[in-house]
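What follows is one structure encoded as structure tokens, with my remarks underneath.
The complex appears here without one of its protein chains, the remainder shown in place.
For clarity, chains are labelled A and B in written order, and residue numbers in each chain start from 1.
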Amino acid sequence: MKTIKIYKNLSLETKIMIDGGVVCLGLMLFAFFASDPLFFVLGVLFGGAYSILNFRFMQLTFDKAMKIPSARAQKYVQTRYFLRYLLTGVVIYVAIINPWLNIVGVILGLVAVKISVLINTTVSKASKKNALINKA
Amino acid sequence: MEGIDLIKAFSAVGAGIAMIAGVGPGIGQGFAAGKGAEAVGRQPEAQSDIVRTMLLGAAVAETTGIYGLIVALILLFANPFI
Partner (left out) sequence: MIGDMNIVEFLIQFLSQFEPIDVIKSFSALGIGIAMVAGVGPGIGQGFAAGKGAEAVGKNPTKSNDITMIMLLGSAVAETSGIFSLVIALILLFANPFINATGSMWVLAASAMACGISMIAGIGPGTGQGYAAGKGAEAVGNRPEMKSSILRVMLLGQAVAQTTGIYALIVALILMYANPFL
């Protein structure tokens, strides 16, 4: 009960990061279709961990960008984007080279945060609204 | 020149062209950051809401760049044609 209360009080960003992990767990179910489930699960974990890290980096970048004037914020965010893009490239390169990581699993892991964003903003909003309607 | 060299050469060109996709999210995120910084300048007390909206939008915008990157790296390092 207490953990649920703590979870509800978290900011949306933190919730998205936690739910990104939950989505990764869900994506691991696809391992049943893969030829070697262990490598698929490792791939999802690797990709998911990176995508959560990427989201955190992005949050830090935008937090900082808001403190500087508009024109400079634009350049700052663009340079940071390309640095992150480079890092993503390294991650995908490692996933392709390393035989322990299934590339399909890594790609699914990389979109875990995006799925989490969409679930958090659209699905949970709707269910909350329904709950309110039911109460009334 | 062997046929395999031709495939390698064209794969390299294709990988390079695929990387163009990475430019789009860069331009878009830059635009978002500019607009966001403007909005924060006008209404500093709403900063956390503004940053949150922008962050979610940018997180969604990044994926197409990643798709391009994946295809380019597959062409370079895990090319099924070779």
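In this section, a residue touches a chain if its C-beta (ideal position, glycine included) is under 8 Å from a C-beta of that chain, and two chains touch if they have at least 3 such contacts.
Just so you know, these numbers come straight off a predicted model, no measurement behind them.
Interface residues of subunit B facing the missing partner chain: 1, 3-4, 6-7, 9-11, 13-18, 20-36, 38-40, 42-43, 45-46, 49-54, 56-58, 60-65, 67-68, 71-72, 74-75, 79-81. Looking at subunit A, the residues touching the absent chain are 117-118, 121-122, 125.
Everything below uses one rule, namely that only the chains that are shown with their structure count from here on.
Averaged Cα coordinates give subunit A a centre that lies 16 Å from the centre of subunit B.
The part of subunit B that touches subunit A in the complex is made up of residues 22, 25-27, 29-38, 40-41, 47-48, 50-52, 54-56, 58-60, 62-63, 65-66, 69-70, 73-74, 77-78.
Here subunit A touches subunit B in the complex through residues 11-13, 16, 54-55, 58-59, 62-63, 65-66, 68-71, 73-78, 81-82, 84-85, 88-89, 92-93, 96-97, 103, 107, 110-111, 113-114, 117-118, 121, going by the rule given at the top.
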